[in-house]
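Every protein chain except one is present and positioned as in the full complex.
The chains carry the letters A and B, assigned in the order they are written, with residues numbered from 1 in each.
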Amino acid sequence: MTNAERKKLSIIVFSGDFDKLTAAFTLATGAAAVDYDVHLFFTFWGLDAIKQKRGRAFIGKDWLTRLFGFFMGGTAVAPVSRLNFFGASGKIFRALMRKNNVATLEELIDAAKELNVNMYACEMAMHILGLQKKDFIKEVKDVLGVATFLNISEGGRTLFI
Amino acid sequence: MTNAERKKLSIIVFSGDFDKLTAAFTLATGAAAVDYDVHLFFTFWGLDAIKQKRGRAFIGKDWLTRLFGFFMGGTAVAPVSRLNFFGASGKIFRALMRKNNVATLEELIDAAKELNVNMYACEMAMHILGLQKKDFIKEVKDVLGVATFLNISEGGRTLFI
Partner (left out) sequence: MTNAERKKLSIIVFSGDFDKLTAAFTLATGAAAVDYDVHLFFTFWGLDAIKQKRGRAFIGKDWLTRLFGFFMGGTAVAPVSRLNFFGASGKIFRALMRKNNVATLEELIDAAKELNVNMYACEMAMHILGLQKKDFIKEVKDVLGVATFLNISEGGRTLFI
């Protein structure tokens, strides 16, 4: 089967919320497992999911972007979009996922890497947040603008999460 | 017109917010009314919309999932995604909808049933939240994984709400 014939799923990963990231990576790995070409375009808070350092870290070019980076905090402390209970909800979710044998977010991200899910970082959001390509995990293939992403994802479905 | 020729709209209903559920069901019923095949895939907080018991209820397999179920609370107490004012906003919205002769969320859900909108529950989210098929309204046709949903929704547009 040539590349042109493969089904395609693209996701603009805007959110940095624990539950939405879990949804994005569940869709991405589920699609890749049934042989879709999958393209994830990380932007704004979503960039948190592909940072090299998991957990809180002062990353960025100046104090303002570093402060923002600290508060974004990485997947280990990503808040839940609802009923967050000052962070407790993420821990409850993780406990429920482990107990019920559902893959955790970090396991899903690792699975995405192994399934060759394509990951890109949004150029404009990196400018705003003062991030550089070296701040991200090595699986992030490229830094893209909107036009290039639209071109790559053309001919398939695109979700905004 | 055969099924293969019908237009298709699919929505991944992730949110349990009153306003987003209203948007999802407005799109679903609007599309079904002009003869689209409509597929709703409920996951995470969105599962709240298809629970049999409307309003707060302790549903789930153990105390932790039951507690979560209680806080999710069903469509009758679903929060608004913005300006929630501790729940008052949902009531204001309902009042505005009634006053301006716009269908309320419950009316939209009932319309979706009558228009044969297809409803599915997400297997993984049910595992996490400890929910079973019997907890949902009978119009929920099936419990699906991501791969099956992607297959059903292929060839049409898919939204993530």
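Keep this in mind: a residue touches a chain if its C-beta (ideal position, glycine included) is under 8 Å from a C-beta of that chain, and two chains touch if they have at least 3 such contacts.
It should be emphasised that the depicted structure is a prediction, and the values quoted were computed from it without experimental measurement.
Which of B:Lys7, B:Lys53, B:Lys113 or B:Lys141 touches the hidden chain is settled by the complete complex: it is B:Lys7.
Mapped onto subunit A, contacts with the missing chain fall at residues 12, 14-17, 43-45, 64-65, 68, 71-72, 79, 124, 127-130, 145-147, 150-151, 153-154, 157-160.
Residues touching the missing chain, restricted to subunit B, are 7, 9, 19-20, 23, 26-27, 30-31, 33-34, 36, 81-83, 92-93, 95-97, 100-102, 157, 159-161 (touch as defined at the top).
Note that only the chains that are shown with their structure count from here on.
Subunit A and subunit B have centres, each the mean of its CA atoms, that are 25 Å apart.
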